[in-house]
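Apart from one protein chain that is not included, each protein chain of the complex appears where it belongs.
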Amino acid sequence: MTRLPDPQDPLFERLNSSLRFDRRLWPQDIAGSKAHLGSLRKLEVIDDEGLRTLDEGLDAVAAELDAGTFGFQDSDEDIHMAIERRLTELVGPFGGALHTGRSRNDQVATDLALYLRERATVARRLIVALMGRLLALAKEHSDWRMPGYTHLQRAQPVYLGHHLLAYFWMLERDEIRFAAAAGSTMAMPLGSGALAGLNWDLDREATAAELGFARPSPNSIDAVSNRDFALDYLHAATVCAMHLSRLGSELVIWSSDEFGFCETADEFASGSSIMPQKKNPDAAELLRAKAPRVTASLTTLLGVLHALPLAYAKDLQEDKEAVFDAVDTIELSLEAGERMLGGLRFDRERLAAAAADEMVAATDIADLLVRKGMPFRQAHGVVGGLVRTAIESGRTLSELSPEEVASHSELLGDDYYAALRDGASLDSKVSAGGTASARLAQQLDAADRVLETLRSDRD
Amino acid sequence: MTRLPDPQDPLFERLNSSLRFDRRLWPQDIAGSKAHLGSLRKLEVIDDEGLRTLDEGLDAVAAELDAGTFGFQDSDEDIHMAIERRLTELVGPFGGALHTGRSRNDQVATDLALYLRERATVARRLIVALMGRLLALAKEHSDWRMPGYTHLQRAQPVYLGHHLLAYFWMLERDEIRFAAAAGSTMAMPLGSGALAGLNWDLDREATAAELGFARPSPNSIDAVSNRDFALDYLHAATVCAMHLSRLGSELVIWSSDEFGFCETADEFASGSSIMPQKKNPDAAELLRAKAPRVTASLTTLLGVLHALPLAYAKDLQEDKEAVFDAVDTIELSLEAGERMLGGLRFDRERLAAAAADEMVAATDIADLLVRKGMPFRQAHGVVGGLVRTAIESGRTLSELSPEEVASHSELLGDDYYAALRDGASLDSKVSAGGTASARLAQQLDAADRVLETLRSDRD
Amino acid sequence: MTRLPDPQDPLFERLNSSLRFDRRLWPQDIAGSKAHLGSLRKLEVIDDEGLRTLDEGLDAVAAELDAGTFGFQDSDEDIHMAIERRLTELVGPFGGALHTGRSRNDQVATDLALYLRERATVARRLIVALMGRLLALAKEHSDWRMPGYTHLQRAQPVYLGHHLLAYFWMLERDEIRFAAAAGSTMAMPLGSGALAGLNWDLDREATAAELGFARPSPNSIDAVSNRDFALDYLHAATVCAMHLSRLGSELVIWSSDEFGFCETADEFASGSSIMPQKKNPDAAELLRAKAPRVTASLTTLLGVLHALPLAYAKDLQEDKEAVFDAVDTIELSLEAGERMLGGLRFDRERLAAAAADEMVAATDIADLLVRKGMPFRQAHGVVGGLVRTAIESGRTLSELSPEEVASHSELLGDDYYAALRDGASLDSKVSAGGTASARLAQQLDAADRVLETLRSDRD
Partner (left out) sequence: MTRLPDPQDPLFERLNSSLRFDRRLWPQDIAGSKAHLGSLRKLEVIDDEGLRTLDEGLDAVAAELDAGTFGFQDSDEDIHMAIERRLTELVGPFGGALHTGRSRNDQVATDLALYLRERATVARRLIVALMGRLLALAKEHSDWRMPGYTHLQRAQPVYLGHHLLAYFWMLERDEIRFAAAAGSTMAMPLGSGALAGLNWDLDREATAAELGFARPSPNSIDAVSNRDFALDYLHAATVCAMHLSRLGSELVIWSSDEFGFCETADEFASGSSIMPQKKNPDAAELLRAKAPRVTASLTTLLGVLHALPLAYAKDLQEDKEAVFDAVDTIELSLEAGERMLGGLRFDRERLAAAAADEMVAATDIADLLVRKGMPFRQAHGVVGGLVRTAIESGRTLSELSPEEVASHSELLGDDYYAALRDGASLDSKVSAGGTASARLAQQLDAADRVLETLRSDRD
């Protein structure tokens, strides 16, 4: 193919060949080639018969690839050359006309952009499905009490539905991030040639439209050097995987005997090879464990691009395995996460018993004092004293006598005991976005509307 | 402040205190507190006089902070407690009313969101300035020839202006990314309390509007656990720093004696402590060197968030140093980069001499054959043979005789020599986004329009 | 200082200056300069009086730096130039003789190597102290029962002392890693000049010995380009911080109300600004949270070194902030961790109650069957069936009747119930390194011996 007469060293072939992994880009490569044929026809590089020959040839190649009957050869350096090689076998030397006005540099950037636009769309769909699952769970458990935690210490009671919705809103942001990543793929590299543009005035606008791009890239050097769209996809995947790691982590903790808040379905758990009693929340653990690997794909590509002179360099070939691993990981995580949540069972009694801890109402006592005119910081101190008294005497807050309570502040009377009653705290959280039932109902409505919009966007 | 009686261990204070770095958030903290006062007034937690007292007290505290006369104390755990402590000193115990209906958890998330919205705006401004500098340079050098490179091998000639514009378009994408990061900060955490919402029905819509947020956050647990907006800023900064590392890397290579394409101004270069002749492109090297550090800020925060149970945990305190270092690094890099480019001098002769290498026109000979009916892949092979003949006999392509040329392909005649003439290749790159003069002129126009829009957006 | 006439641009100075952070290297820089003076004397570059003058001058500079009275100037690019500048102010132009036969390139590499050798020694000392604390805790709690976990599910009972020793052995490996990092600093860069060696045949062996290096570096180009010793320190710190993150994470989980296994001392806990009842394990959370930041220092330096041409480049200046942050972080974490553990209180009853869960003895029943001739995999299945029966009928394993038990396997009789008795399982773990009391006693002895050796090594 080049001026280089010698066969490549087998070790170099192993280092250099990308066919092992880039073969998954074949549908994008075929699509790009078919659109490119239109350009060549307009330029009269090929005539109608030539167009038909090459187009049918590509269809035949695609059929082989689709059927798994395509015969890859060791000398096929990448999927692009493999397809062109096979096309030429099928239609003769005229197949070599296809690469007119094109370089692998703009071709591969185009293929990857097309691919990532599709995968971003798939990720968005999977996210919406998971959001739907979370919303359904939140509705089912909208009045189940549990302790909310800060520092993994019981802090204030919340409804389980409220807690689950926290993940709904994280995923809403993830959906936006993947949409932005899809948007980053909208400038078409094809037509930039090796780096300087082409000797042919292709109708790049038309090709872009045909392939679903918004516009041709404005600068040929940038077009073949740019992988920002892959970085944007990887950022979206990384943040999403981090969210899933927090969900997985909570499910692992909640599945412990000590918490006992939930149990995964048997279909999503593993046993132990040695301990017959074990039921391990492996799926939740793996959701948790996958995030660093997705981050690693992002940092790999950032590292490859670091200090890299323009325009195309072979280093850019290292983009693909990083991207493909992240795609596979995030898609599997989202899909498995959704199914795993579907089989999750919560334990209402354990949750309620933990939420009944009176200490989590301490803030409410302080607010009670504020309503009676005490500055908050002072009220905080008064309640801190009550808590200390209770702990040191081994009692709960409501077990303190009215006299003891009054000795901390005369402002506290029966309302003190009322505030400590189970559930009082929970429905006092009336601020917008808070856990009080009425607010939670509003939040569920808002989530419904968001989901409806996301679902209809996709139609 | 709490039920905990003992003084903290000094080692714990060193580990725990964030005042050393979070003091830079004081303007956001004051602004947030002042807006919060409005809520407390509406709720009648404070009356008009109380409002005035606290508002003026905050002004006084702000004045001290601004003037650098604020007396920080070792026991000030963070900037939020320092401000409240000082306010209470100034206005008495009533200062403690300020923290009604608020937790540090929603307060610090709000402060950081406000801060990052401002810094994203600053980054956008600096990016636009750098884009302006690049565009001016591109216009000045729109007809300077240079070799374009792939694999750092001369590939095809381009105009220097075309090459410089590649960075313009990278930065345009960076601007979009920072705008998206600013957008991520638009949901106000304030009013979420510790995690569950508040016992007070604050007018969160009004406070959000006052502080420039688009809306209150929809879920209190998510609001205090969320740092996505910081991740989005860090992603924008990381990709931008990577772009600058590629620019810095090229300037370092171009400044070498061997390339000799450009020279930094003395004001942006360093000498050597031992070698009197040295003039080193330190600024370009540092532009190159900063990217991994910004990436590290992103991975630090991702690592901290990995598997972290909801809601707030102390781990989140590790967000700030990572974010602040990235902010300082990217702002300084952008600003210094812009100034450094302003003093850069290119060497027209060295660039032109390198571009005159005939080999870079080889693609044009192949395209010539295509125009005469030869499939491209075959034409590529013919020219590969010509190149080999030239190299093996130590001649340039135009030094081959007409007979030799014809022996490779009878289709090649005088047009072969014409295509090799200096400059012919360059202006043959007529595809949209290509380097040909007319296309470059269009690109400069497009860049002008982009810049105009970006500049007017900011007004 | 150079051929460059113009003053540097203030923005460039901000980008370029390292004085802000590298001033902490002053003791190493003074030590290196004093040793270098010996070389210059031997070479007769300076005479005895010159040696005395410069040596005393350096002492005076060091005294100012030590006392904090050294007057840094904006034009001091780094600590090395600041010291030379001040020396020249004190002793006159003759101070300029100090930089004979030396470049900042070999000087800064030497300073950093000296610094990291010291810090590695400090880290080793802090690790040994923490190991001592863990061993003491393990001895105190050597017969406290607790459930051991896999997948955060109760798996098999262990002694708390056994669990705590797991961290002892992690730290033993960390100590080895820091020792290896110290070993990496043993080749002295000084005497390599800018990159090519020097015009002076310095006695590098003697200088190396004086500064505590094992030998001079063998290649001058490598010597000024090499930062492997910093990477080795950062690796040691990263793995150690990861170990501490696991310890911190367990303490956070164990401090939860649900586990209730331990409680930090008040001196190492924080309250909440809003919730008066809170006592948060902030120190444990911060131990957990610091690891990603240390990893980020490692990846920053790896990123800076990526693809960097030899020899010295300004990019290498980015090594210092990464290293210093890691040093400060790991030293504070180790020290605070040791103190925090000192105040930790475990709850014997809660631990024992959790360990009394009969399910954790399931493996023992299986092994019982094996002893009676059943292949393990089959025995595992039998016990799995017993567990299922118990769970489905809401009973414990010992609540199953002898008939029910026999229906699963006739091999099971009274020994079935004996194996389920509290504690039986624990002391049956008799393999070397297992938790059985006798084995634990051996392990405590072994740990004692390790600690003794480590402590005496340092004397």
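Letters A, B and C mark the chains as written, and numbering starts fresh at 1 in each.
Criterion: a residue touches a chain if its C-beta (ideal position, glycine included) is under 8 Å from a C-beta of that chain, and two chains touch if they have at least 3 such contacts.
Note that the coordinates shown come from a computational prediction; the quantities given were computed from them, not determined experimentally.
Colleague: Considering the whole complex, which of A:E118, A:D257 or A:D282 touches the chain not shown?
Modeller: Residue touching the absent chain, from the options given: A:D282.
Colleague: Determine which one of B:Q156, B:N199 or B:T238 touches the chain that has been left out.
Modeller: For the chain that is not drawn, the touching residue is B:Q156.
Colleague: Per the definition of touch given earlier, which of C:A291, C:A354 or C:L454 contacts the omitted chain?
Modeller: Selected residue, touching the omitted chain: C:A291.
Colleague: Pick out which of C:L51, C:L90 or C:L302 touches the chain that's been left out of the picture.
Modeller: With C:L51, C:L90 or C:L302 as choices, the missing chain is touched by C:L302.
Colleague: Can you say which of C:W200, C:F324, C:F346 or C:Y417 touches the chain missing from this structure?
Modeller: If we include the chain that is not displayed, C:W200 is the one touching it.
Colleague: Tell me which of C:R14, C:R125 or C:R173 is the one touching the absent chain.
Modeller: Residue touching the chain left out of view: C:R173.
Colleague: Applying the definition given at the start, please give the residues of subunit C touching the unseen chain.
Modeller: Missing-chain contacts on subunit C: residues 1-3, 5, 45, 84, 88, 93-101, 105, 148-152, 155-158, 162-163, 165-170, 173, 177, 180, 184, 191-202, 204-205, 216-226, 228, 231-232, 235, 238-239, 242, 245-246, 248-250, 253, 288, 291-292, 295, 299, 302-303, 305-314, 363-364, 367, 370, 375-381, 384-385, 387-388, 391, 426, 428-436, 439, 443, 446-447.
Colleague: Contacts of subunit B with the missing chain: which residues?
Modeller: Touching the missing chain: residues 147, 149-156, 252-253, 255-260, 271-282, 285, 299, 303, 306-308, 354, 357, 359-360, 362-363, 365-366, 380-381, 383-384, 386-387.
Colleague: Contacts of subunit A with the missing chain: which residues?
Modeller: 1-9, 11-12, 14-16, 77, 80-81, 99, 102-105, 107, 193-194, 252, 265-280, 282-283, 285-286, 288-293, 295-297, 299-304, 306, 313-315, 317-318, 321-322, 332-333, 335-336, 339-340, 343
Everything below uses one rule, namely that only the chains that are shown with their structure count from here on.
Colleague: How many angstrom between the C-alpha centroids of subunit B and subunit A?
Modeller: Between these chains, centre-to-centre, one finds 23 Å.
Colleague: Where the CA atoms of subunit A average out and where those of subunit C average out, how many Å apart are those spots?
Modeller: Each chain reduced to its C-alpha mean, subunit A and subunit C end up 33 Å apart.
Colleague: Note the residues in subunit B that touch 2 or more other chains, in rising order.
Modeller: 1-3, 5, 99, 105, 193-194, 288, 291-292, 295, 299, 302-303, 306, 313-314
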